[in-house]
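Only one protein chain is missing from this complex, and each of the others stays in its spot.
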Amino acid sequence: MIEMFQEWYQARHEYAREWKKKNPGGKVVGFFCTYVPEEILLAADILPVRILGSHEPQNVTEPHIFGMYCPFCRDCLAQGLEGRYDYLDGVMIAQSCLHIRQAFTSWQKHVGTPWSYYLPMPHHVQSEDRAVEFYAAELNDFKKAVEDWTGRKIGDDDLKRGIEKMNKSRQAMRDLYELRKRPNPPLSGLEAMYAAVTEQWIDKNEHAVVVRQAIDRELDKRDLGLGGKTRLMLFGSEDDDTAFVKMVEGSGSVIVIDDHCTGSRYFWNDTILDGDDPLTAIARRYVNRPPCPTKDWPERRRLAHVLKLAKDWNVAGAIVIQQKFCDPHELDIPEQRRNLEKNGIKTLMLELDVTVPVGQFKIRVEAFLETLSEEDLF
Amino acid sequence: MGKYPTEPLKLWNKAKELRQKFYENYAKAHDKGGLRYAGGAWTFDAVPFGLGQDVYSLTSEPYGASCAYNKEFSLRCLEAAEGYGYARDLCSYMRNYWGSILINEYAFGGPFPRPDFIWQDHICCSHAKWYQTMSELEGGIPMYCVDVGVGAAPPFGQLKPHKIDYVAGQILDGIDWLEKVTGRTFNDELYIEACWNDFRSTHTWAKVCELNQTVPASLDEKTLYSLYVLATLSKASKWCADFYEELYDEVKDRASRGIAAVVNEQARVMSDTQPPWAFLKVFRYLEEYGCVSVGSLYTFGLEGMWDYTEDKGLTPRPMPVQRPTSREEATRMLVDWHLRKPEYQHFYSPEYKSKLMIAICKQWKLNGVMLHYNRGCEGLSLGIAENRLAIQEAGFPVMTFEGNMGDEREFDEARTMARVDAFMETLGIKRVGRA
Partner (left out) sequence: MITAGIDIGSKTVKIVALKDAKEIVGQVMILAGTDVKESISKAWAELEKTAGVKPGDLAAIVATGAGKGDAVNARRTVTEVSADAKGANFLNPEVRTVIDVGAEEGRAIRIDAAGKVVDFAINEKCAAGAGAFTEAMARALEVEIKELGPLSLKSTQEVAMNAQCAVFAESELVTLVHAKTPKPDMARAVHNAISDRIVSMVRRVGMEEKVMLIGGVANNVGFLDSLQRDLNTTVIVPEDSESVSALGAAVLAAEEA
């Protein structure tokens, strides 16, 4: 069951194409950031598909995105320009960082996906009610745009359906992550990464079923011998570099928790109705979720969240996966590192590109693990 | 003997004095019981004026540029920021600014004057974070920041009421916050006056820039930098609005008499993004070719307020018909005014900026465009590659040069001059000398 996630990861485009065949007339919308309110897409029975890069060198984005912007956003755009997402009916973004925004706007102009939407997700999430009110109104406009496009109305019941579907999927993933708290985690960080990242493009119900089955039938008694390994956390920009994660764990560690753009931030909190109308509830969920650094001000609320994850999952150290040139995370990382180190959690900083020098990184990771195990002696 | 007559700008020295005074006032604010605050060039600076007539500001970006202008000082600032753990590819204004705090040296002499509060806006990824870090470096300063990222303005998008509500709401909450933090009572009269000065400054600046459509151009971009900076420093102050009105009269006179900034003007270009501040000699070099940079969307529209339509292109935005009469009305007018800023629109799509840039090419009669691929500013370099394609498609030759507005280690002077030479060759423009 757990290997299903890896299969899905390696055949990502095939899944969406199959889905379209099985759901004639069904629409697939590519999205660029986890702030996109998929509840509304699900309410319209649309399949949302997170657009990610392929970790291959490319030479097609230079005319469109200046090289000083992160390799990830260029890798994403390259997928579109190379025609790999030609099955998309629409593409959208919820406003977060500047870099990925360019992947979206260049995609709009050059890739030919028929429908697109730019959703101004607010940055002042700490203004709470102001941001919620604003975002609820934007979501209302967005909902209308989806209705116009699909030709069908989205009522409150549809929205509730979408909310429930998202929440179920999120809860399943949180339960899966909960298992990683165990002293002998029944799944590796790589396996968890496959599960987390595929949640972002597989039908949520289908994905949740496999997660549940894995939890109920496979993982409970599973022993991978990870009990003696050094427990690590990954945090930072975006990471779905499987070669990198394999190398880190192959060096004598197990990754038990994360906070990054293709990991736990995606499913960490639910949409709760609690007396609100569905759109306001959805707005509230995205305003209150673990924030992207661009939305974490004036207070640094991410510090407490990341530290709590580290403590609750009992990690010895954290690897900072900094996507080269990623400003939002570069603005957070110095304070994050200080905060973790002050609380007894050592950190290693690595700068990632679409491909990484695995050999050189291995030396650093091994050295880092050695410093962590030295602590155990005392 | 040049092709055109030229004269120095009479108000040149006054501009310099006003700028110098601005920085002195901030440093000396406490001397007579006044307040001082820090915020960006796009912050709603009209608001703190409501706290009294003795409230002075330090504006982030121009301060960063002032640091960058002095190469030796800048290097010390940048290295201090990097030593603290901040990456080299972050906004270079920000790194200069933080470094200035870390080494505790004010670019205008003395120690770095600590602000009493922070009043900021946020549209690019760095704006709010800049001040979050500043507060940390200074051991904690009260901070309030207004998010303006609500979507494009007309003609590219609609400014629906809920968008105005969000920004205005944050400002009104911010006013309550300012009262708490400073212990002062907010004065709506002073606030409304400041809003009106803001409109005057930004409207008049656009009118000044419009005058540069004449051939020859009576101002070159290097001069424009020294003039537009005043609006970035303090657009809501009376002295800025008054100065621009005075400036408009002088420039109108220059333009009507055919006074040229570059006496041998034979070609006109525009630039984009902030220039490499430590290498403004690039503009002097252009003069060897009789080439004048008449401005840019950056100098025209960073603070200048314009209307844009497909058929009329860019025209200075007219002043509001009536002064606001209440705090709420002033706030909504201020928000509506600023959300239409030309340099906000590209945050939603490079297409919008391309249209504005192409309008400048046509209306200001340009031969070509020089784009500064500025590694120091993500916000203004956003989408620049697509702008390049669109401007070319519209029939205007474009050259690009990579650099950094605030980190001179990232600017290759010789290579850039070589590119300018190559570009002039492609335009068929030969050297004519400066005079």
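All chains are identified by letter, namely A and B, in their written order; residue positions are counted from 1 within each chain.
Keep in mind that, in the parts below, a contact is a pair of C-beta atoms (placed from the backbone, for glycine too) under 8 Å apart; a residue touches a chain by one contact, two chains touch by 3 or more.
Note that the structure is a prediction, hence the values are computed from the model and not measured.
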Taking the full complex into account, find the residue in A:23, A:355 or A:373 that is in contact with the omitted chain.
A:355
Contacts of chain A with the absent chain, listed as residue ranges
56-63, 67-68, 71, 324, 353-355, 357-360
For chain B, which positions touch the chain that isn't shown here?
373, 375, 385, 392, 397-398, 400, 402, 410, 415, 418-419, 421-422, 425-426
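Definition applied: only the chains that are shown with their structure count from here on.
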Interchain centroid distance [CA atoms averaged], chain A/chain B, Å
36
Residues of chain A that touch chain B when the two form their complex
62-66, 68-69, 95, 97-99, 101-102, 105-106, 108-109, 118, 120, 122-124, 127, 130-131, 133-134, 137-138, 141, 293-294, 297-298, 300, 325, 327-328, 330-335, 337
Using the touch rule from the top, collect the residues of chain B that touch chain A in their complex.
84-87, 89-91, 122, 124-126, 128-129, 131-133, 135-136, 143-147, 149-151, 160, 162-163, 165-166, 169-170, 173, 347-351, 373, 375, 378-379, 381-386, 389
